[in-house]
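For this depiction, one protein chain was excluded, whereas all remaining protein chains were kept in their positions.
Letters A and B name the chains as they come in the text, with residue numbers starting at 1 for each one.
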Amino acid sequence: MTPRRRRMALVLGIVAGVAIAGALALSAFRKNVTFFFDPTQVTAGKVPPGEGFRLGGMVTKGSLRRDPGSLEVHFVVTDYRHDVPVSYTGVLPDLFREGAGVVAHGRMQGGTFVADEVLAKHDEKYMPPAVAESLKRHGESREGLAAPAAAPPRPAPPAAPPTGTSPTAGS
Amino acid sequence: MSRFLDMGGYAAFVWPAYAVTFAIVFLNIIWARRALARSRAEARRRLAMRAESS
Partner (left out) sequence: MTWTWFHRLGSPPYVYALAARLTPWFAWPAALLIAGGLWGGLVLAPPDYQQGDGFRIVYVHAPSAWMSLMVYMTMAIAAAIALIWRIKVGHAVAAACAPIGASFTFAALVTGALWGEPMWGTYWEWDPRLTSMLILLFLYLGYMGLRAGLEDTQRADRASALLAVAGSVNVPIIHYSVTWWNSLHQAPSVMRFGKPTMALSMLVPLLMMLAGFTLYFVALLLVRLRGEVLSRERAASWIPEVLKT
């Protein structure tokens, strides 16, 4: 083998070696590497017991309920195969919508996931409101569009009780 | 104009993001030009030293 071929083999070998080592490490630590579990995994008991974990999925349309006079909310997270009811006390992010993605951190208590943090997960679609409206009118897949912005955005959490983030115009 | 500056309520996030990015854009231009100037100055110095010693 010429010296140059040997050097090429060395370089490619290093890349392959790191790739394989990385793949092995990631698959071995899969449970710890998992950023969130979906409702099917949670229902199947795949979540390591004890500590808190993250639950991710879509907020079931029509499932959002507020306790009057408190900041406690209830909603259901679904992956369209299983559902997990969630309760959370606190301010929801601006982009939290029914029919939209959510990632919540917390733990299971009984059959309910009690969240200490709720993050909105939005999809990779970008479009003007007019296009979104017309897509909605012509019917979208159930995974389609979240309701458009209901309340004006605010950078800091408000001190007052949250304004409604329930969908307008009965989507 | 003020609606533009307000960025629909997101001004506190949008404008700092642009500021940071373009600060880095300009910083890189300055760094690159300074690096070249430094290399040129150093090369000149080396040449002068060799001319002196020869």
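Quick note on the criterion: a residue touches a chain if its C-beta (ideal position, glycine included) is under 8 Å from a C-beta of that chain, and two chains touch if they have at least 3 such contacts.
A quick note: this is a predicted structure, and the numbers were derived from the prediction, not measured.
> Going by the touch rule given at the top, which residues of chain B touch the chain that is not shown?
4, 6-10, 13-14, 16-18, 20-22, 24-25, 27-29, 31-33, 35-40, 42-44, 46-47, 50
> Tell me where the left-out chain touches chain A, residue by residue.
Residues in contact with the chain left out: 4, 7-8, 10-11, 14-15, 17-19, 22, 33-38, 56, 92-96, 103, 117-133, 145-146, 148-149, 153, 155.
In this text, only the chains that are shown with their structure count from here on.
> Where the centres are mean C-alpha positions, what is the separation of chain A from chain B, in Å?
38
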